[in-house]
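Notes to accompany the following structure.
Shown here: the complex without one of its protein chains, the others still in place.
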Amino acid sequence: MIEAGVFGATGYTGVELIRLLARHEQVRLSLATSRSDADRNLAEVFPGAPEVDLIDPEQAPLEKLDVVFLCLPHGQSAKVAAAALQAGARVIDLSADFRLTDPDAYQRWYGLPHPAPELLDEAVYGLTEAAREQLVGTRLVANPGCYPTSVLLALYPMLLESVVSGQVIVDAKSGVSGAGRTPKLATNFVEIAEDLRPYSIGRAHRHLPEMEATLAGWSDWQPKLIFSPHLVPIARGLLSTLYVPLPSGWAESQIHDLFLETYADEPFIKVLPEGEVASMRQVNHSNRCAIGLTVADSTLIITSAIDNLQKGAAGQALQNMNVVFGLEETAGLL
Amino acid sequence: MIEAGVFGATGYTGVELIRLLARHEQVRLSLATSRSDADRNLAEVFPGAPEVDLIDPEQAPLEKLDVVFLCLPHGQSAKVAAAALQAGARVIDLSADFRLTDPDAYQRWYGLPHPAPELLDEAVYGLTEAAREQLVGTRLVANPGCYPTSVLLALYPMLLESVVSGQVIVDAKSGVSGAGRTPKLATNFVEIAEDLRPYSIGRAHRHLPEMEATLAGWSDWQPKLIFSPHLVPIARGLLSTLYVPLPSGWAESQIHDLFLETYADEPFIKVLPEGEVASMRQVNHSNRCAIGLTVADSTLIITSAIDNLQKGAAGQALQNMNVVFGLEETAGLL
Amino acid sequence: MIEAGVFGATGYTGVELIRLLARHEQVRLSLATSRSDADRNLAEVFPGAPEVDLIDPEQAPLEKLDVVFLCLPHGQSAKVAAAALQAGARVIDLSADFRLTDPDAYQRWYGLPHPAPELLDEAVYGLTEAAREQLVGTRLVANPGCYPTSVLLALYPMLLESVVSGQVIVDAKSGVSGAGRTPKLATNFVEIAEDLRPYSIGRAHRHLPEMEATLAGWSDWQPKLIFSPHLVPIARGLLSTLYVPLPSGWAESQIHDLFLETYADEPFIKVLPEGEVASMRQVNHSNRCAIGLTVADSTLIITSAIDNLQKGAAGQALQNMNVVFGLEETAGLL
Partner (left out) sequence: MIEAGVFGATGYTGVELIRLLARHEQVRLSLATSRSDADRNLAEVFPGAPEVDLIDPEQAPLEKLDVVFLCLPHGQSAKVAAAALQAGARVIDLSADFRLTDPDAYQRWYGLPHPAPELLDEAVYGLTEAAREQLVGTRLVANPGCYPTSVLLALYPMLLESVVSGQVIVDAKSGVSGAGRTPKLATNFVEIAEDLRPYSIGRAHRHLPEMEATLAGWSDWQPKLIFSPHLVPIARGLLSTLYVPLPSGWAESQIHDLFLETYADEPFIKVLPEGEVASMRQVNHSNRCAIGLTVADSTLIITSAIDNLQKGAAGQALQNMNVVFGLEETAGLL
């Protein structure tokens, strides 16, 4: 039995993860932490969550754990990661702390010096489908952001073939749970319920460098994405609509075949039939990614849908844990 | 031209009121205040709101105003009311500060000593349809709460006939704008979007004493309501479902006639045909109250719907202003 | 391995059931039917549903099945039930066809003669917590309606003690999936999204006779409920707010103890701490029922929340199957 700890248990990602762990037969949730709600029960502070005692993170017996999941804000996560590794646990970090390998880029985008730069080299960027081999046995996984997961999976097959060039535009739409559980005016019910709102569009969102660095590692293409996220009045779900120059000489059916082949054995990637589009409902409450391919003139439109809390966060974290520990990759997941 | 000031302009009620005032041809919005957003423009801090300069309430030239609308938290409102009256303006207070005539009850329910008890006697409780005569020319109007408006209008005709007795149960459902614009976890989008939640049920909600005091003033009935509000995943709208003992000897059609007669000349009260029920959509974005009457055995079920921001707040405030100043009662309202 | 068939697989209840069956390790989904979508795949006609071939119900090899779940409209269900029993399968009927034991009542409420009155006697009304013993080994289960499940579980402990008397009022609120998947104006997105709407209030809803008959079987109380359902702009979830005369001589804590004791060993019933209220979010996507108890003067307010598609339909159906076949009652359920 793998002994697991979840740090930052009371947010949307933490609770989703704890729910998934409860169904996983080879993992036991040994501890769950909350700084603000220590000594309370998770079900009290999050209606409908499993009944789990919350402890102060400072009190957590790291040495008893086989794996630590960090659902903490960036900046805080790296410190706990260092301590957990020190204590012998493996770490799956759902924050941004180990997603960028360049500490300067981290400081530029996140506004603080990296808290544990010495660990950056060993962290594996855990887009599972693209990183399976490096993941096996690794000590430290940087779990990808929700937007990057949907975008990278949508481009991966084409980059393996080095057929992406030119300008790629990503118009992304996210449910509000992606914005976290800390109350703020921008996510107050009434503000959201009557709105659909772009934010950090163009080249301003923190998920941009993470996407571009990963893409650059897959081929010679030096991507300069245009990336426009939108906040949508729905609790969960994430849809990215990508506009990619159609590789010259490629027909729609060839692109489709490439995706089908690349993802043929992937349990969580669903390449839709030609001409169909991905939508949130196809994947919500599952760890799947649905990908639709549509060609219009010389533009390839890729629609890529995930559940931001599952494949975009807690689900992929568990998938990564399965790979790291050599378990069945789908264990505990739908 | 009536010169009007709105204090507390950046909340849901304040903005609704400013929108309504913009359509009213006999009123001019002279000033709008916001402590936290002074010197900014309302349209900046509230997307879609009219472009209105916000000033610090301390800087407001009260002496230039004919009428002051107070969309402030209870406790703060009474102090500004006193100053505004002193400066010669009439005051329509949308907070709870002048709704209870008994300062001890105020302290019990609102947890602080009444800030201006000397004004309590002259305040008129502005449920317009029941208070029209007292309203004409008054200096100080206590604008009713949203729940009380829906409940009192549902019971008023029967109390005029003194035919209510026994236990009345009110099961009420409100849109989230009724909870105000200050960010809190309980009204965060995700918390609300996946929930329907009772709160302060039984005899615990602050609108209870206001309802019971008003009801007690209309007949000999000494009401002890059971009042159960529920928060609903919708931005605006309020529906109260009342369970009233059917007066003995009264048939459904007689009750229906009584309501039709009582409200025959009311521009904003819509008594529905026999057997129809009120619902939020019938009244949202209007100052109307829709009332449905259904008899089941010896229980009369009254459904009463209003828009919580209009007839439940800003709309009724404007309706009251029209009466106070002797204008057409429907001016500026739908 | 239990071989299961689902009739009427493409509705909200059918898909929920198929999702649950997919996680149940002792059951295999052998067939799923759809008259309108025969020969298609479920995932095609219901985005996000499992990939299951749909067959015409007339073609279904009943003789291969151990259990048949009927997610069909009333009237159709009873005929398939008769054929399935004939073929040797056990039947769990999620329609209303076997909920009323009196064929005349059936005809009165459902407007057609009962299609298989000879089976009424042997049908067990499957409110699992109250019917566990009769369920073991039975051939035909009438799965309760969603509203009755929430209401009956809220009253059961008190009826065991025979302490309910007088008028009980139920104000219920349901998510829209309870209205089924057939398109109609009343459930069109825009109609619902801006509304909260009572319907069939008083003594008009078809779930009333089912509730009253079951209650009458539990004690000497002859119930005449007032039952007012409301349609709420949320996809799933059901909350009933019950107003019950407080039994004379009973304190709040005694009532609370009674509920705690009655449900002490129940895996799916969660009696909330004193003073807390049930809400949809506490139970959605689970088979649980959350019950809150609040006393106000001489009224006991019971809030009872279930997921209408799980404990209110497919979840309870699976729970019943587990009991009928002698499996772990919680198998496949959360």
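We call the chains A, B and C, going by the order they appear; numbering starts again at 1 in every chain.
The rule is simple: contacts are C-beta pairs under 8 Å (C-beta built on N, C-alpha and C of every residue); 3 or more make two chains touch, one makes a residue touch a chain.
Quantities reported herein were computed from a predicted structural model and do not represent experimental measurements.
Participant: Sort through B:R40, B:K79, B:K224 or B:H285 and give me the one touching the missing partner chain.
Facilitator: In the full complex, the listed residue that touches the missing chain is B:H285.
Participant: Which residue, A:A49, A:I234 or A:C289, contacts the hidden chain when the whole complex is considered?
Facilitator: If we include the chain that is not displayed, A:I234 is the one touching it.
Participant: Could you tell me which of A:S77, A:T128 or A:T303 touches the chain that is not displayed?
Facilitator: Within the whole complex, the residue contacting the unshown chain is A:T303.
Participant: With the full complex in mind, choose from A:A22, A:I201 or A:L260 the residue touching the hidden chain.
Facilitator: With A:A22, A:I201 or A:L260 as choices, the missing chain is touched by A:I201.
Participant: Considering the whole complex rather than only what is displayed, give the residues of chain A touching the chain that is not shown.
Facilitator: With respect to the unshown chain, the touching residues of chain A are 167, 169, 171, 173, 191, 193-199, 201-204, 224, 226, 228, 230, 232-234, 237, 239, 241, 243, 277-281, 284, 292, 294-297, 299, 301, 303.
Participant: Touching the hidden chain in the full complex, which residues of chain B are there? Just list them.
Facilitator: Looking at chain B, the ones touching the missing chain are residues 23, 47-48, 279, 281-286, 334.
Participant: Tell me, which residues in chain C touch the chain that this view leaves out?
Facilitator: 12, 47, 176-177, 181, 183-185, 187-195, 233-236
By definition in this document, only the chains that are shown with their structure count from here on.
Participant: Using only alpha carbons, which chain's centroid is the nearest to the whole structure's centroid?
Facilitator: Located nearest the centre of all protein C-alpha atoms is chain C.
Participant: Whole-Å distance, chain A centre to chain C centre, using C-alpha means?
Facilitator: About 37 Å, centre to centre.
Participant: Could you work out how far the Cα centre of chain A sits from that of chain B, in whole Å?
Facilitator: The computed centroid separation for chain A versus chain B comes out at 46 Å.
Participant: Chain C: which residues touch two or more other chains?
Facilitator: Answer for chain C, listing residues that touch two or more other chains: 279, 281, 284.
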